[in-house]
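What you see is the complex with one protein chain gone and the rest in place.
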Amino acid sequence: MLLGQDHITEEGEFVINMGPQHPATHGVLHLKIGLDGETIKKIEPHLGYIHRSIEKMCEQLSYRQFIFTTSRMDYLSAHINNQACVLAVEKALQVEATPRAKAIRVLMAELTRLASHQLWWACMGLDLGAVTPFFYAFREREAINTIIEETCGTRLTQNYMVPGGVMMDIHPNFQKRVKEVLKQIKEKAHEYDELLTGNVIFQQRLKGVGYLSKEDAVSYGCSGPTARASGVSCDVRKLFPYDGYEQLKFDEILNTEGDSWARYLVRLGEMKQSISIIEQLIDNIPEGDFQAKTKNVIKLPKGDFYQRVETARGELGVYIVSDGGATPYRCKFRSPNFSNLSAIPKMAEGAKIGDLVAIMATVDLVIPDIDR
Amino acid sequence: MTNEELKYSITELLPVATYDESGEFLNIIIPSDELIPLMKELRSKKEFDFDYLFCLTCIDWKDHLMMVYHLLSKVHKHCIVVKAKITDIQNPKIESVNCIWKTAELNEDEVYDLFGIRFLNHPNLRRLFLEEDWKGFPLRKNYVDENMIKL
Amino acid sequence: MDIKNNVPANKLIFPGQIHETPDGGFLITKLDEVINWARSNSLWPLIFGTSCCAIEMMSAADAKYDWSRFGFEVARASPRQADLIIVAGTIVMKMAPVLKRLYDQMPDPKYVIAMGACTISGGPFFYNTYSVVKGVDHIIPVDVYVPGCPPRPEALLHSMITLQEKIKNEAFFRKS
Partner (left out) sequence: MFLKEYFGTIFNSVKSLLTGMKLTGYYFTHLKEIVTEEYPDNRATLKMAERFRGEVTMPHNENNEHRCTGCQSCELACPNGSIKIITKQEIQADGKKKKRIDTWVYHLDMCTLCNLCVIACPSEAIVMGQNFEHSVYDKKQLKKILNKTGSKLMEGVEE
């Protein structure tokens, strides 16, 4: 039942293409949309415009090298992707990272989450017709990027995690800078509310749009803020804690409304939680080594290992099948965006075509993570 | 349920199943034609209630293909891994689980695209990532691509 | 702007560059300069980003780096209105025909910046991949290459200034 061999389907729907080159799809996503007038009847995602064969590549790379490819999947949560990989390798080797490394990893992951949500907030405004939020959100994002760059050396795709810990110790200025940025973000938080959250026009574009029920969210395998906005408790940091998240106090933001507005509020709430996690840790980084000793050539024992982490968009799973060699036999990345995308046709059913942009903006897709 | 209880209950359902407990999860290895009855039980029975299929993939073991389903119950918080063995590597096919978990639709498209496994009763089986006229299935171990540059 | 003095002499040479000859007429030379000045300071890029580099491209547009200081800020969603395509991100086999079509739709004169390792040569996805185009110059002609993975926003700005230098050396009327 391939949509769109012609412009009219058998059911009499008009077919339009959205993407692969479209400013609101945040990348090269291609959606074939069956329309009745302006009402969306059916959506068929066509992927692969950025399918970079990462899973095939990983079969040839060693366990130290394959980490860097994952930064290119969900580049907005590059740290968290790398964390998933090193945790999977550590789980297989039964090595544990040092306490200092764990704290640094969590700090970096939460900074990344904060920066990622800020970018989402900026782009969401841009998609819905508000240009100004872009500049305000990027002001804080740049400050975070500068901190990350000072410690890791690059701004976006850091490759900072190594099996057993982190690559380098944190920069001496790190704690001071992070506190400054947190202060800045807290001071400017009211601007976010003034610009978008309190805006009635903006609210009305999101409220009641793109409803996803709890049962559907579970059945479609949604995770992250998309699922939590429908009332599914799925925060991996709470359910399957890793890297010392179990010792931290933070709330899982849940909302039962299930519409785009709920997803918006969940993400804003998560930003506050990330700030609170960073505040708990920033003065309590344990002293000691930043890297546990690992062998130079890492060989995993035979078997399969699954590790999941919570990225800014949901649950990322790294599934490594090892045959005892120095490279993975099979490496599968369970990407959060892939499952969230599969729920978009359900969310958009019956919505107007203009609302599709709002739905995609609140689900916050990163296309290279879908295609891998 | 603990892994032991799961193992006991599943043995009652499906005596042919074999188990592998070396890893983190309980692995159940079944022949491919037993998949749908078992999966339906796992989803619908109140004591299992596996409602969340969080990872669906395939492994090419050269002499056979192995479909891997990672299941989680949001209610009971237990995990299980179902592995279905497909011995016919020339013309591999298996029943689709799309009727049980909707997330399977796109995931099975992906597996079809990269491994060439045909899913029976799938609503819209197509190549998801690669072009329709792409030759071969790239994640198979015997895939040859003359344009690929080896390091 | 003193960027020309800072670019090493060997970097200013590019294939197909027209070198000034002494017998050019005064009027058309001046007219050329005016046209090139106008062209180089109103480059409108197409919003074209496939992966990580697109985020750094967005960073270059934000308040901190602010590419509108050079007249780049009018980013267009339609290729019909754009002069410049910044290829930001990996191009795969399936995307290549789309990119070619976008490039063909752009009105002349059009310029291409290959941003990042993936677009220059396949970069991290050069070996052992089956679907990646090993360099965007297999599909469309590239004017300026800027390496990095991804290059920082300043590097992108530097590449755009380098492109401006190239445009300023172009000949519109002085064609032989």
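By letter and in written order, the chains are A, B and C; residue numbering begins at 1 in each of them.
In this section, a contact is a pair of C-beta atoms (placed from the backbone, for glycine too) under 8 Å apart; a residue touches a chain by one contact, two chains touch by 3 or more.
The shown structure was predicted, so the numbers you read here are calculated from the model rather than taken from an experiment.
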Among shown chains, those touching the left-out chain: A, C
Residue, one of C:Gly49, C:Gly89 or C:Gly123, that touches the chain absent here: C:Gly123
Touching residues (missing chain, whole complex) on chain C: 1-3, 6, 10-15, 17, 63-66, 69, 117, 120-127, 135, 137, 142-149, 151-152, 154-155, 157-159, 161-162, 166
Residues of chain A (touch criterion as defined above) contacting the omitted chain: 61, 64-66, 68-69, 132, 139, 142, 146, 149-154, 157, 159, 167-168, 171, 191, 194-196, 198-201
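As a working rule, only the chains that are shown with their structure count from here on.
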Topology of the chain contact graph, where touching chains are joined (line, ring, star, complete, other): complete
Chain pair with more C-beta contacts, A-C versus B-C: A-C
Chain B-chain C separation of Cα centroids, rounded to whole Å: 46
Centroid distance [mean C-alpha coordinates] between chain C and chain A, Å: 30
Residues of chain C whose C-beta touches two or more other chains: 94, 127-131
Shared-contact residues (touching 2 or more other chains) in chain A: 48, 51, 53, 56, 60
Contact set on chain A toward chain B in their complex: 1-2, 44-48, 51, 53, 55-56, 60, 91, 216, 218-221, 223, 232-234, 239, 303-306, 308, 315, 317, 319, 321, 329-330, 332, 334, 338-339, 341-342, 346, 371
Chain A - residues contacting chain C, complex: 20-23, 27-28, 48-54, 56-57, 59-60, 68-69, 71-72, 75-76, 119, 123, 134-135, 138-139, 141-142, 145, 155-157, 367-368
Touching residues (chain side chain C, partner chain A) in the complex: 47-52, 54-56, 58-59, 62-64, 77, 89-90, 92, 94-95, 98, 102, 124-125, 127-132, 149-150, 152
